[in-house]
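The structure appears below as structure tokens.
What you see is the complex with one protein chain gone and the rest in place.
Coming up: subunit A.
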């Protein structure tokens, strides 16, 4: 006796959250059944393995049918085939677009192309996330990217509108799209200590301050691309380190203000010029695409690592950066105050976030 056909269709579509998670995680039906058995569900409910198998198959089939709609979440809301309560719809979408930290760290900043997709095997082996799940997550990134790529308006809003994601998740996607578009390097060994959250935080600051949309909300592609003009202008900041007098004045202003307040004062004093040179040079280099990609590598190399090797506490880093950016306003010979603020304001936030072990 073999079961040829076995289905269950409810007027309200039944969604089992646990099975949904297993499906999203890319487990085959048999693996999912095994995992469910291990969860002790048989004992709880008195069901048999056959029942569990049939139930899992049913859910998988439903999810498979829903997947097409999940690719364009507004369709899920308007379709008539599956009657799903709104709260469940929200849950389905949110979970479908959720991603694994380990996975996103691997592809963050990479081009969302076929080439990267081919590497998913390796990522799967490396992270222990099933290939199926990797594919789903990658395709999600790519799909969101494709939809919002050419769109006007706020990146987060666009993502929310077209994918009906929660605010949190939409922000994460904005960061992923932003990183993919600008191809920031995040995979270097030096950057391994950074979490997705760190990058997402930086991305948000950069979107808010460094993109076209930050100054003019009527421009195309405003949130995806960095403001080219702004990057060009950043060259002007070079005077801060190139002009010796200006550099000395800046240093003395910072040192005066921080004397006695900093635990690592002497180290700071000794390193000031190096640090300042590092930060300003990063800005000056941003005209080249390749250097834009290396932004995070540079920030870590030029600032985070030197401070860390001198064991600066976070509090001191904060004090230093406050003073470092504020003192520029007192430099009479420096004319690019607004530019400086736009640059260093974001940098300030990013560096603090990046500064940890």
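Keep this in mind: contacts are C-beta pairs under 8 Å (C-beta built on N, C-alpha and C of every residue); 3 or more make two chains touch, one makes a residue touch a chain; residues count from 1.
What we mean here is this: contacts and distances are computed from a predicted model.
Engineer: What protein name does the UniProt record of the undisplayed chain give, "1-aminocyclopropane-1-carboxylate synthase", "Pyruvate dehydrogenase E1 component subunit alpha", "C2 domain-containing protein 5" or "Thioredoxin domain-containing protein"?
Structural biologist: "C2 domain-containing protein 5"
Engineer: Applying the definition given at the start, please give the residues of subunit A touching the unseen chain.
Structural biologist: Touching the chain left out of view, subunit A contributes residues 1-14, 45-48, 50-52, 54-55, 57-58, 61-62, 64-65, 74-75, 77-83, 85-87, 89-91, 94, 157, 160-162, 164, 166-168.
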